[in-house]
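Worksheet: the structure to be examined is printed underneath.
With one protein chain removed, the remaining protein chains of the complex are shown where they sit.
Going in written order, the chains are labelled A and B, and every chain counts its residues from 1.
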Amino acid sequence: MSLQEINVKIFRYDPEADVEPRFDSFTVPVIKNMAILDVVMYVQNYVDKTLAFRCSCRIGMCGSCAMYINGRPRLACRTQVSSLGTPDITIMPLPNLPIIRDLATDMEPFFEKWKKIKPFYVGKSELKDPVAIRPDSGEREFIDQMLDCITCGCCYGACSMVATNEEYLGPAALNRAYTLIADKRDAIRVERLKAVGRSYGVWRCHDQFNCAEVCPKKLVPTKSIQQLKKRCVLQKFGVFK
Amino acid sequence: MLNFPRILTGEGVLLNAMTWLLQRISAALLLVVLGIHIWALYVFNTSEVISFSEARARLSSAPYVLLYVLLLFFGLFHAFNGVYTVMVDMGLKTRKTTIGILIILGTALFGIGVYSIIQFIM
Partner (left out) sequence: MPSREMVASQRYKTNSQVWNAVGMWAWMLHRATGIGLVLYLILHATLISTSLISGAQSFNATLTMLMTNPVLHYMELLLVGAVIYHGLNGVRLLLFDIGIGFSKQKEIFWAAMVLGAIMWISVVVVKLS
């Protein structure tokens, strides 16, 4: 399918000037290998300079340009126009996050929750650096996959449990917690486990897989959360220390 | 206002992990117990309408009585814990009061269920 032009509907809202959000329509000429990020850049460069959105690396590493594109959160830079299979494209800001302006959302609630699980490694004091985990031990097999998270917030915007309960930590933070709790060298695993075991933690996940569905890194946070639930229960029986 | 120990307030870590586990255990049990209940009603039921004498005949054996007590207890737990989960998902703020009301309601239903079973046995 080769498109000449696409019709783009873009969500517009400035909380300090507008009473209601609105949609603006633009017609954008298609270039080869055009990504959604190129589309919004075209609009900003040549049509409406006031359009606000966020981006940085343009190669799917930084996680800045997550937007709600044709019915699901995606990274704008990694979403090819041709992959959507339609000339009608609707671009909205990431759901579940307060809007700063137009397509730029405030990631603060997301990172507040990220902080709650203490997202940094704390080494056990008795261990002497560097602590080696043998590559063939299998211990890091699942952890290593889950470390690929770029904190773009796609999963957070896709999660309907975040939408209905704004205290819920969300898939990204819980996935990060899992990578640390599963690490045997970590000193504050039990403390972390208690943080995610509260009612606004892992228990709000009901296996909907929206997070896994939209993750640009193809992670499955649902599985990390299941591992955390299991460890919470084991910890109650004194098996997990 | 009812005053429950911290463990029962829904914010306690213990309650969450244990109710989650019990919800799974009761789910697995209900698959069997509810299965037998439905099977007994529709497959072994001879007439078009279930009659008192048939129900009494079934409940005259101890395993069936045990089955129905299990069904009542785990069914009610699964149901009311499910309702509570839905409410917390929707951002429930008054957890203590809600748990109190659900426990009272669940106990009352368990009571009338046991009453029904006794009526069949007597």
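One rule holds for everything that comes next: contacts are C-beta pairs under 8 Å (C-beta built on N, C-alpha and C of every residue); 3 or more make two chains touch, one makes a residue touch a chain.
As the structure is a computational prediction, the values presented were derived from the model and not from experiment.
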| item | value |
| --- | --- |
| Option from A:Leu51, A:Leu97, A:Cys152 or A:Ala177 whose C-beta touches the chain left out | A:Leu97 |
| Listed residues A:Ala158, A:Ala173 or A:Cys232, member touching the removed chain | A:Ala158 |
| Positions on chain B where the hidden chain makes contact | 24, 27-28, 30-31, 34, 38, 48-53, 55, 72, 75-76, 79-80, 82-83, 86, 109, 112-113, 115-116, 119-120 |
| Absent chain, residues of chain A that touch it | 11, 13, 15-16, 19, 21, 68, 71-73, 92-93, 95-100, 105-106, 108-109, 158-160, 163, 166, 206-210, 212-214, 220, 222-223, 226-227, 229-230 |
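Here is the rule we go by: only the chains that are shown with their structure count from here on.
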| item | value |
| --- | --- |
| Centroid spacing, where centroids are CA-atom means, of chain A and chain B in whole angstrom | 39 |
| Residues of chain B that touch chain A when the two form their complex | 10-11, 13-14, 16-18, 20-21, 85, 88-91, 95 |
| Chain A residues within the chain B interface of the complex | 161, 164-167, 194, 197-199, 201, 203-204, 206, 229, 232-233, 235-236 |
